[in-house]
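Just one protein chain is left out here, and the rest sit where they should.
For subunit A:
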Amino acid sequence: MPYKKTELKFNGKINTCEIGAGDAAISIGGENTLLFLGDEGFKPAVGIAITDSPEDWSDCFTDIFGDDLKNPAAWAKAAVEKSGADFLLVKLASADPNGANNSVENCVATVVAVEGAINVPLVVEGCKNAEKDAKLLEEVAKALEGKNVVLFSAVEDNYKTIGAAGGMAYGQKVSAESSVDINLAKQLNILLTQLGVKSKDIIMDVGSAAVGYGFEYVASTMDRIRLAGLGQNDESLQMPIITNISGESWGVKEAVSTLEDAPEWGDQEARGIGMEVATAAACVVGGSNAIIVRHPESAKTIKSLIAGLIG
C-alpha cells in the first residue's frame, strides 16, 4: 500500500508578530499547524540572554566574554556575534528593590546602550518585581519608541501600566507572563485586549521549567494552549509563545554543581549547555516561537536543530 501522508488541518492560525525595526526586524508565529508538522517551514527564533548583574552566572561566561560582562553593550554585541542569535534579551536584574535597587534612569540608559550596540531585535526583561517592572518597562518603552522591542513581561499586577505604555502609547510588543497556568494565560490575553492592546502586539510568556524539573506540566500547558488556538480557533490564545529557559536551565544542580562537587558528572560547562539544549529543544517542539538561551553553543545547537527539522 502506498504511503499516504495525512495532515491534521486546523481552523485556527497563530498570529504573526514582528519584533525589531527596519532591517533588523524578524517575525515569529504565523503557523497553522503544530510546529514542524506543517510544510510551511515556520521557524522558531533563537535569542541569546545577557544581564546587567552577571554575578551569579556560571564562571564559563567569564571565560567566554571576559571583561565584556561588565559592560552590557559590549557583551550584547559579543553575544550576538558569538551565538548567531536572531535576537537578544537583556535582563535588568539590578533594578530589583530587594537587591541592588538600581534606578529606572540607570537601567534605561543600559537598555539604550545595548539597543545601540546590536543589529537584532531586543527583548527587555525586568527584575520580576511587579511594581518596579511597571515603572521600569514603561520608561524603557518610552526611551525605545520606534524600536519595536518586547517588554518581558507583564503580569496580572502590572499589565495595565505595561500594556498601556508598551502596547499602546509607544508601539512596543507586550509579553504576558502566566507561569505555566493555562487559564491565566488566556485571562491575561483577554485583559490586555480589553485594555486596547492589539492581539498582534501580544506575545505569550507561558513559563517553563528545566527538563527533569516538572517539564511535563510545561509540555501539557503548551499543548493545551496550541490546540486551543489552532483546533478550537480560540483567538485569545493565538499569540506566539516566547520562552526564556536560560534561568531555569542554569539554576538546577546539573548545571550548578562544580566539577569538584560531582566529578562523575564531567565538565560543568558542558552540563549547563546540555540542560539548556534539552530544555530549549523540548520547548520549540512544544510550540515556543521564540526561545531564549544563555550560552552561544546552546543557541547554535538549537538553530541547527531547527534548520535540520525544517529541512
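Just so it is clear, a residue touches a chain if its C-beta (ideal position, glycine included) is under 8 Å from a C-beta of that chain, and two chains touch if they have at least 3 such contacts; residues count from 1.
Here is the rule we use: contacts and distances are computed from a predicted model.
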| item | value |
| --- | --- |
| Chain left out of the displayed complex - its UniProt protein name, from "Cytochrome aa3 subunit 2", "ABC-2 type transport system permease protein", "Carbon monoxide dehydrogenase" or "2Fe-2S iron-sulfur cluster binding domain-containing protein" | "Carbon monoxide dehydrogenase" |
| Touching residue (missing chain; options A:K186, A:R271 or A:K303) | A:K186 |
| Hidden-chain contact residue, picked from the options A:T62, A:S103, A:Q232 or A:S304 | A:Q232 |
| Residues from subunit A at the interface with the omitted partner, ascending | 182-184, 186-187, 190-191, 194, 224-225, 228, 231-234, 236-237 |
